[in-house]
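Note that one protein chain of the assembly has been removed; the remaining protein chains are unaltered in position.
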Amino acid sequence: MSASVRLKVESLTKRYGGLVAVKNVSLELHAGEILGLIGPNGSGKSTVMKLVMGIEPVTGGTITLGDADITRWPSHRVARAGVGIVFQHSRPLHRQTVLENIKLALLPDSLLRLFADRDVDTRARAIADRVGLSAVVNRHPSTLPFADLRRMEMAKAIARDPQVVLIDEPFAGLTLSEVAAFSDLIRGFRDEGRAVLLVDHNVKSVAALVDRVFAMYLGERIAEGTAEEVMRDPTVRRVYLGGEITASLKRDQAGAAKPPFLKVEDVSVLYGKAQALDKVSIRVGQGEFVSIVGLNGAGKTTLFNAMSGLLPHSGKITFDGQDLSRLTAGGIARFGLVQCPESRELFGDMSVEENLDLGGQHLTVARRREQHDWLLELFPILRERRTQAARTLSGGEQQMLAIARALMMDPKLLILDEPTLGLAPVILEQLGRALERLREKSPITVVLGEQNVTFALPHADRVYVLEHARIVWEGDPMRFAKEMGTGYL
Amino acid sequence: MLGLQILIDGFAISSLYAIGAMGFTLIFGVSGVLNLSHGGIMAIAAVIGWLAAGDLGLGTYLGTLVGVIAGLVASYVTYFVVILPIQRSRAIPRDETEIFILTGTLLWGIMIQVGLAWLFTDNPVTMRPLIEGVTYIAGVRTPRNEIMIAVICWVVIGLLWLLVNRTPAGKRLLAASINPRGLTLLGFDLSRIYFFVWGIYGVLAGVAGVLLASFLGVSSASAGQLTASAFSIVVLGGLGSVSGSLVAAYVVGYLETITAYLIAPTLRPIPALLLLVLVIYVRPQGILGRR
Partner (left out) sequence: MKNLLRSPALYIAIVVAIVAALLPLWASAYLLGILTVAYYFGVFSMSWDLLFGFAGEVNFGPTFLIGLGAYTAAILDNQFGPPIFVCVLAGAVVAVLGGLLLAVPALRLSGPYFGLVTLVAVLLLQNAIVIFAHWTGGEIGMTVPDILSIDATENYWYSLAFLIVCAILLFGLSRSAVGLILQASGQDRIEAQALGFNVTKHKIAAFCVSALFSGVAGAMLIFYMGTASVDTVIDISIGVQVIIAAVLGGRRTILGGVLGSIFLILATEFLRPLGQLNTFVVSAVALAAILFFPDGLLGYVLRAGQRE
């Protein structure tokens, strides 16, 4: 092993029951370099980080830190050996000040040392200064803005001068200027000779910062190299974009001219301190198919949850003439705005039939039967599996069940959140065909949220692009293919 | 002979335990609440039922009915006065809600216990049997009332099963215990579902309380013990699993009966407690629990 390799992962595998989250991953992390570990949701990248840190037990393979085999070490031992981690979500101690939070990171793991060493205070202040927190050291986390909370996480991670720093989604929730400041900070870590591993699902956002990229998909390595090399790699492009970007030609443009069926005006959502949506406005005409395209974490799910009344938000949402803030979440669904969420939310222990039945509860018996028969025709595989428990279905079948269940409500507007996530191409085709037939047979309005542009484009009448909580582009699919195509990734 | 006696007595007491335990676990499964005033609600049903039957001269059958209604009312009061305010409170941090509910219901249970004792009596109240007389089952002398109780319990269990598995409202309850968010997305307001489940719980606890009064007698002082029995059974069977509670109720009921007959009546609750400890260490999710 060359002298500069700080962290070495060999044939790392992680199995959760039947699911293989990480398969045979090998990588090396050198001192003085920033490695970007990228991949979409479910790619295993965060799992790799957790395995290195000892938060999850390893199923196979080895992890070596310097000379030591740390594969089976508990996390506190890994931490003491020189690995610092910044989690995706900030984890401060709320009842302590910023300074005390940082001091904690400097304390020894001892039951008997009741008083901290005298220099702990000085060192803590120095670290706070380094990350830009000296003005707020005596404040409590609940009073701090989001970026400062992230700074505090960085401070805790580097407090004991680790040789390896792991950072999960470094820029999520930050404004552009904050991203620049954080990038400088991370570069600083690298320049001090530390080995830095960044985990993110967006190559573009970390491209400027990293020295090398390691791309993952469904638990495996799919590409490795410089940022440009990886972005050009055909497998990576297929995974992120879904393949060639083509737009279907016969789209009905009249929808855009109609009065808006759904109107979202200046909606903003705060998750704790993070700006999950920033003054987002969209409009959807009756009968239109609108795709909202964006990477994981851009804010699609937040937008849909705000529409469905599941999240508090500022701004106004009007649907079919009704101000949605006057309805409960259940009321909104009954009113005709139905969401099929990314997480599907099926009733796992109940059968396919029972799941569908619950969806049709608000219809008359006759209508329910009609809808039920039609849906089983639309998704024939569900007919076969009618009496099976939902959780025994495959991923694709579960997705179809989730969509069918939502359609059982005979919605005026259907929101589909990332239906293609984790599904095989064959299933995507089936899904695509079902959506086509759906549009032919009924006047339903659809809002599709997708990262997979290849799937999202052909059906769409119009496209919005959501990036970092903001709408950055709007237009028809043809233009999208021309303008955003190559730049999207 | 003794074996048959144990079999019969054990069956009756287990059926009673089952009703109470199933209610307790239903509330936990659907609404996420561990109601430590459970025994208090049973005691209210028992005392009011006894009062109605005796002092108010309504007779045993009507008295029983009044008792069950009292249980229902007590259940709703518990929900609206104690549970809901804690769940809605903004002053209590989210991750501590459970602890506050446990403490709050514990306090409420004590209030019920003391209140009942002061307002009425803390002596054990016994309802007159619903059916007088004894019969002989394979030579074992059995009060007819005992058989009646077992029958009523199983009718209730049957109705509950029908409700949950065959009616739309019941299916919604089941769905709520599996995935409340899924239900909201399908257009159901959870508040209505909670209202429904607390009603069912009130009836179950009421029936359990009144029948227990008829079988063994209930005093306000035993409220704590009743809660303890219920949650032991529920943990044994698996928190949130209604069928688990049913099975566990029989395990505990028989363990207690066997102990009372073969070892000593005072040691009655011990084996069940020991089993509980074992289960907690070895299989914390209980016999049929999901985890």
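Order as written gives the chain letters A and B; numbering starts at 1 within each chain.
In the analysis below, a residue touches a chain if its C-beta (ideal position, glycine included) is under 8 Å from a C-beta of that chain, and two chains touch if they have at least 3 such contacts.
This structure is a prediction, so every number in the text was calculated from the model and none was measured.
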Residue among A:Asp109, A:Asp191 or A:Glu440 touching the omitted chain: A:Asp109
Per the touch definition above, residue among B:Leu2, B:Ala91 or B:Ala138 touching the missing chain: B:Ala91
Touch residues of chain A, complete complex, unshown partner: 53-55, 74-76, 79-80, 85, 87, 91, 93-96, 100, 103-105, 107, 109-116, 138-140, 143, 156, 160
For chain B, the residues touching the chain missing from this view: 34, 82, 85-86, 89, 91-92, 96, 98-100, 102-104, 106-108, 110-111, 114-115, 117-118, 224, 228, 231-232, 235, 239, 266-267, 269-270, 273-274, 276-277, 280-281, 284
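Here, only the chains that are shown with their structure count from here on.
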Separation of chain A from chain B, taking each centre as the mean of its C-alpha atoms, in whole Å: 44
Chain A partner contacts - residues on chain B that touch it in the complex: 168, 171-172, 174-175, 178-179, 181-190
Complex interface listing, chain A residues touching chain B: 308, 310, 328-331, 333-334, 338-339, 341, 345-350, 354, 357-359, 361-362, 405-406, 409
